[in-house]
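One structure is given below, encoded as structure tokens.
A protein chain is absent from this complex, but the other protein chains hold their places.
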Amino acid sequence: MTFEWIQVPYALATLFIILNYGLLMTAVVQKLAARVGGRPGIPVWQNYIDLVKNFALRSKISHGVMYYLGPVFRLSGGIGLIFFVPTIYGSTWAQNFSFAGDLILALYFIFFGTLGMALGAGESGHPHSAIGVSRGLAQVTAAELPMALAVYAIAIQYQTLSITEIVAAQQGGLFNWTLFTNPIAVAAAMFAYVGTTMRSPFDVVIAPQEIPIGPPTEYHSAYLALMQTNRVIFPIAKTIIYMNIFFGGATNWAEFAIKVFLLYMIPAVIGVVHPRFRVEQSIRFFLKWGLPVGVLAILMV
Amino acid sequence: MIRKVVIGLMVALLGVAFWTLTSGYVPDAELNRTAAYYAANAESEVGAPNIVTGIIVTWRGLDTLGEVTVLFLTSAIIALVLSQSKTPKGASGAGLLPSGELLVTGARMLAPLIALFGAYVIMNGHLTPGGGFQGGAILASGVLLSLLAEPSRRFGHTVIARIESFSGTFYVLVGLAGMAYAGGFLDNGILPLGRFGTMLSAGAIPLISILIGLKVGAEFSSILESLHETEDA
Amino acid sequence: MVSPVLIIAIGLGTAFALGLLGSTRKTLLFGVTLAALAAMATISLIWLVALATGATETAEIHTAGVAPPFAINLRVGIAEAALLATVTLTGLLAALSLRAQLLTLGRGGMAVLLVLVMAISGLVMTRDLFNIFVFIELVAIATAGLVLLSEDTRAVCAGFKFLVVSQIIAILLLVGIIFTYHANGSLNIDDIGATPVAAQGAALAMFLLLIALVIELKPFPANGWALDIYTSAHPGFSAIFSAATGSAALFVVDKVVAPAGAEWLPLLTGIGLLSFVGSNVVALRQDNDRRLLGYSSVGQLGLVLAVIGQRDVLGDAYLYVAGGLVLSHAVAKAGLFWMSAILRGRKLQDWAAIRARAPMVLAFATFIAMLVGLPPFPGFYAKWDLAQALVAAGRLPVLGLILLGVLIEAAYLFRWFGFAIKREAPESGLSANMVDCGITFAAVAGGWALGWIWGAIPGQHNVLATLPVLAVVAFIALEPLPAKLKNVLAIAALLGWFALVYGDYDPMRLIFAVVMIPGGAVILLASFSETGRRIGFYPSAMAMYAGLALLLEANTFFEFFAAWEVMTLGSYFLILRGRMSEPHALSYMLFSLGGAFALLAGFALASGGVQPFALDQLGTVTAELAPWVFVLLAIGFMTKTAAMGLHIWLPGAHAEAETDVSPMVSGILLKAGLFGLFVMLMQLGRQSLWGVDLTVVLAWIGAISAFLGAVLSIFQEDAKRLLAYSSISQMGYALFGVALMNHLGWLLAMMFVINHYVYKSMLFLAVGGVYKRTHTKLMYQMGGLITLMPFTFVSVLVGIIAMSGVPPLSGFGGRWIFYNAIMDADLRLPLILIFMAGPIGFLYLFRLIHTIFLGQLKDPHRQLKEAPFWLVLPQMIFAAFLIAFAVLPGMALQRVDGYIGSIFGDQPLIWQGRAITSEFGYWNPVAIMVVIAVVFVAVFLILIAKNHDAQKVKQFNIVFSAERPYRPETTHFAWNFFAPYRKAMGILETPVVTSFWGGVTDGVNGAAEFTRRFYTGNGQTYAAHVLLFVVAVYLIAMGGVA
Amino acid sequence: MKDVDDKFLKNIDKEFPLREELRPRTVTTPDGQEIEIEPLKDYFCEAAPKVHPKAYIPIVENFYNWARANSLWILGFGTGCGAIEMRPLMTPRFDAYRYGIQWRPTPRQANLLMISGYLSVKTLKRAVRAYEQMQGPKYVVGLGSCTINGGMYWDSYNTIKKLDQYLPVDLYIAGCMPRPEALLAGFMDLKKLIKAGKCEGANKYAENFAFYKENQKSVIKDWDMPDYNW
């Protein structure tokens, strides 16, 4: 696959769809949590308003260059992740720029935004930001482990690292999905999926009152808006990866919407009924439960 | 106690080793090849009827040179050892009672006789039992007698030193002469062998014997002298 | 030709004749003494040269004009001549060293010295048993006399103890001699050897003879008497006692053992080894310099005794080996004793005084290197040949014990050297005068000359004659120049060498060469920031680079090993330069030497004694041996790459080194181990031992290193330690890659070679720059430096992005290749650790950048400046390279890829345009870079559009729960940054390995402390020890015979 | 009437010396130089607040105001007993979220400062700081009688009687205490005001900065912070 200019508008269109879908999905999750608590909850368009409001703030402050660039890194990480992963299997225009790299690129690019964000939060000089970052990084090391193992298992299973080829291998029926051909790997990956979406029980990173929402504690206005944008597209991007390699991918936007929605709801549903883990508890949790499953996955392939 | 037992045990074990040597010892029936050679060639090579002297002075001359050196060293070192802790001058021996007339006179009479005997032993070293060492020791015994008889008497260190230096140096030179004029270092053949069994025979053996005698006598005297000077208690 | 007898005659004659000169003209007497000694030395040198050049044959000198065995005869062969030269020269120099004492005592003392030298010479030359006894007694008596030259009153006690033991020796010797005579009918050594004996008791007689001579060598533990002499005697004399007497006594044993027969050799070996190891162990606890030298002396004598015991397997190399060891020992020990005469203090720490004089440090280093047997000194060649011979004969335990002993010896010698370089100099200091220094430097010159000679002997590879090593010597000579000039020269030298050799290398060597040689030059740019003369830096650095350069050049095992040792030595001196690096440099040295010995054994095992053995013959090793060779070599190389378990030297060594040294030892030096692994695996391939595939073991070790290195790294508070642990982790990755034994695994390792060099050098330089400004390495004491040191920040940022493998920088390429590599491999379980190490690596890297550059700026740092230009410049070069390498990895990797393909016979990567495709995936670095750049810029523009007017605030303008911060220190979250991690995974921090090695050290030290209680100081007890020793050996020997 | 009679003012500098950590200090740099640190200058931004103009195009401003009105982020800062009435707003019964109202833990991200009950002098300082750290446009709502006139604490030595002398109040919600319903009604009114473009408290604060500061400083004796807390 090579680059053609037409891919740019295609990719932007994909981005646009995902952005809107993400904004709605986030609101739906919040709504879900509200309903579980017996509240009506926010309007589904609330996130749009918040975004506009944050862009519309008049006064801003800056703590320095990295502080300024942090949200840029963050959002570039999210957008880039979308761009590096093919969204719809078989579609000519939703392949984005996936010719640049394979699954490994996607897996490692996840850290790009995290790193930038951590740096930006660090430069704000706020100890709570640093505490949040420290927690987040500590937790993610354990949480990503089953995913790495699962990916390795999958790659061995399909003998490829190309996302497109993995999706292609799962076509032709429900039971060709990795979910059924390699359920252990999927189970392992789901540990990571739940663990890295920053929802309860793994959300001590952004404990709202203890360390006022952690890393972004100093962020506001357009900075915050960029981060909010990322916050809505990034989980979708990640879900797309999971969908592609474990759940047969999507051949059209409808399938995409349904699969992403269902996947997205998993951590949300788990989140609303679970209290919070402390960091070391979640690390131990992943090592005790996620890791063995992951090991099993690579041994069973 | 334990110490004694342990050491006794070790000595006993060493004794076992020695016992093995003793019990396995069988005296030679014949002279071994070295001794046989000496017996056979004593006349022709060194010209000394006393084979032992021949061996000492010639065949194993280097040993003898070393032996002389041992004495030289000992005397020098004793002088060093004692010089570092010498008691104040004149204090040594001062506390002793003066010797009696009889003793002093007797000793003075005997000393030349002893010296004469020593000289005899030295001179006849190559012919009869005796030699430089024995004679030198006899010479020194004369000195010892004097020292014992007259504790407060002092001998001239310088004279003794000159004698020992001269005899030693000359000995080495004789040895070198052997290299130049005869078969090798310390070869007695630099002088003619002369007639077997006479006084002036056996090449340089008598000369070397004299040197050894002088040397040994001087060294012993020096040692005795040095030790004597420590008598301060 | 002058007859060698003159040596005896002159010595003796002069000693006697001194009396004729009177006792008052002491200067004249001393002059005569010196002249006599000089004449003796000249004669022996004439003979040495004549024999060495083949101008004359071995001389047999008959005394009394009669042929042996009937008269005493002397012999001067090459060995005798060399020893005579050593003895007489030592005597001459010792006379100079003792001049004050000799002038005070007058002719007696001089005569004794002359006789001593004469007697030792005689001991060397004579071929007669009883004559040996005479000379031994002469030596003993003279020793008892010269001991008294010391101002130390304790010397009297020592002399008496010595005499007591001499008596015992004399008794045993005489009994032995007379019974040997009885059995053989001869006293001539050659005659005894030539005549077969059947007489009963001959063996026992020979035993008594030998044991007496062996006790003369002060074997451990029956050597308390000798140690007291070393401790209390004047060092000028101790030099003779150690160098001349000891060597001569060894030679006597050597002479006597020839007729005694080969059945005695194992006994000698055993005693020698016991003595070597035992003395060195006890020496560990010594803090008196001369006593330590004493232990070392008896140890060395034991070593040579063991070599004598191995003469049956050494064959032609016997003289070369034993001679190399003896002469090294003699020169070094004499030199050290003479040096100790210059120093006023007697504690080891007092040697710090020599630091004031750089040549003294050089001398000290030379002597220690000689004793330990490092190149380019004879001991090194000897050790090599010895190992070859021992392994060829299958005597591995002997080799093992010898190497163990050398290691222990190195431990205290290098610890001592560390004291000298690092401890506070005592006030008493040096009493240096021209003569004493001159004597010492005569020994130094002698050492280097011997090194040259030993190398120049045909059939050897002369380490000193190689261009890089000559460059090191040149840099020693250039020391007085200013540092900046030397730096220019050093860079020029490195680049020049590279220009000279790069055409000869295959792509893989070329990568290593680029990293090591021009790479080293880039790091040297940072050294421009140093001022003054920087004494000691350039020779050490150049020695390290010389070792690296030669390593790549090496074709044979020997060249490889020599290069390895040169590199180790150079890097040790470099590391030792750090402010607090004394213990770490020591542990570095010990681990390196241990590793080097594993290499030595491995090489010897592989070559089976065949010399020279080319590196690419390694593959021809037989199947039974190959796994063992593999194990030994791998241990050796992994010590250098600091694989987990062998890693404890690294954090301290890298962290405490100087700013520009850390990148050298981390970025470059570690690669030497990888290079070795490559060379080994290329030839040996997969090996298995007891059914275990050894490459799998390597992979596991690599994975564990990668994981634990990362875990330990995140708990460090010291920035450089953090980076050091990170190196362990990174090398673990590389080791894993190599151990995968497939194309991509190796490519991965090559990628790590490049990447790790670049980013670790960059990070160490950056941290070093920060250290230069803040004077601390503790990260929590820094913070907020981003605005003050922006360039340094950028380099750290680039470095950590690259290192963590986050796209778009070059670290990602490594990860991509890694995934492709493991797809091919069967290894699955170790991958878990590797997978885990990745994100953990991210943790410590973030911590590094956050706690130093972000967060709160501290009061004292408010006016810091950017790091010096010369520190920043190489960082910027590295950063630019990283970005370029990220975009165009093919520029470095494509050829290597092809080359590796030629080894494995496959070509899994397809380089097409800018994209790289493998069997499993694809990777287009340019596209990645462009996409990320475009997205980043676009988002950035949006932000600027909205927030261009943001108010720039200061560091306390943070929300603080409606309060305000008080001090930056209390507001900077930095200490124990990953506290939750510690709670969850802190168990991994348990210092198991450190405890293990600590336990080993404590155990050895405890043994030393326990053993040295043996030396009660009681002369009688010492005599009892001797007797006990004799009896014990007797029982063992007789048991052996029975 | 001012809260404080000037006649009773004492020499504040002497009686309330600057906190130790804010006084200039001398520190030694790693290189051994001695440098002066003036914490208030070096660690705090000294810039004065600016008046921020509205968007140039009215329709954009209206759109923004609509968004602002429907996205009220409250700083979770309970000053007095009124705070207890805020909590029910998060419960199913009242659920303020459905109006776009939510609580943010950090002032940086909040737009609305609820002064929930009386302010003691000590709390005022924190309230001022919190307010100033919020990014404009930002709104202040006084909750309960105490914020209007001191309420039952009208004669207390230690409470603030008229909040709008110290902070630009956009809206008061009277009552002692106002029930959650009243609060919701107040929010609705605030929304209307915002939509109408009438809530320019931040600009007002910047315009009358001297006035507010004088009032604040007259009661806060130990003024240990810069004039404007960015």
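To keep things simple, chains are lettered A, B, C and D as they appear, and every chain counts its residues starting from 1.
Heads up, the rule we're going with is that contacts are C-beta pairs under 8 Å (C-beta built on N, C-alpha and C of every residue); 3 or more make two chains touch, one makes a residue touch a chain.
Methods note: contacts and distances are computed from a predicted model.
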item: Omitted chain (choose from "Cytochrome C", "Hydrogenase 4 subunit B", "ABC transporter ATP-binding protein" or "Multicomponent Na+:H+ antiporter subunit C") - UniProt protein name; value: "Multicomponent Na+:H+ antiporter subunit C"
item: Omitted chain's touching partners, listed by label; value: B, C
item: Touch criterion as defined above, residue of C:L105, C:I120, C:I168 or C:L864 at the omitted chain; value: C:I168
item: Touch list for chain B against the chain that is not drawn; value: 3-4, 7-8, 11-12, 14-15, 18-19, 21-23, 25, 27-32, 34-36, 38-40, 42-43, 49-52, 55-56, 60, 63-64, 66-67, 70-71, 73-74, 77-78, 81-82, 84-85, 128-129, 133, 196-197, 216, 223, 226-227, 230
item: Touching residues on chain C - with respect to the absent chain; value: 130, 133-134, 137, 140-141, 144-145, 153-154, 156-161, 163-164, 166-168, 170-171, 174-175, 177-179, 181-182, 187, 224, 227-228, 231-232, 285, 1012-1013, 1015-1020, 1023-1024, 1027
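Everything that follows uses one rule, which is that only the chains that are shown with their structure count from here on.
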item: B-C against C-D, pair bridged by the larger set of C-beta contacts; value: B-C
item: Length of the line joining the C-alpha centres of chain C and chain D, rounded to whole Å; value: 70
item: Mean-CA-position distance for chain D and chain B (Å); value: 117
item: Shared interface positions of chain C, touching two or more other chains; value: 951-953, 955-957, 959
item: Touching two or more other chains - residues of chain B; value: none
item: Chain A to chain C touching residues, read off their complex; value: 3, 55, 59-66, 68-69, 71-73, 75-76, 79-80, 83-84, 97, 99-105, 108-109, 111-112, 115, 118-119, 122-128, 130-131, 133-135, 137-142, 144-145, 148-149, 152, 155-156, 159-162, 212, 217-218, 221-223, 225-226, 278-280, 283-284, 287, 291, 294-295, 298-299
item: Partner chain A, residues of chain D touching it in the complex; value: 45, 49-50, 52, 55, 63-64, 67-68, 70-71, 73, 76, 91-92, 95, 97-98, 100, 102, 104-106, 108-109, 111, 135-137, 202, 230
item: Chain C residues within the chain D interface of the complex; value: 773-776, 859-864, 951-957, 959, 962-968
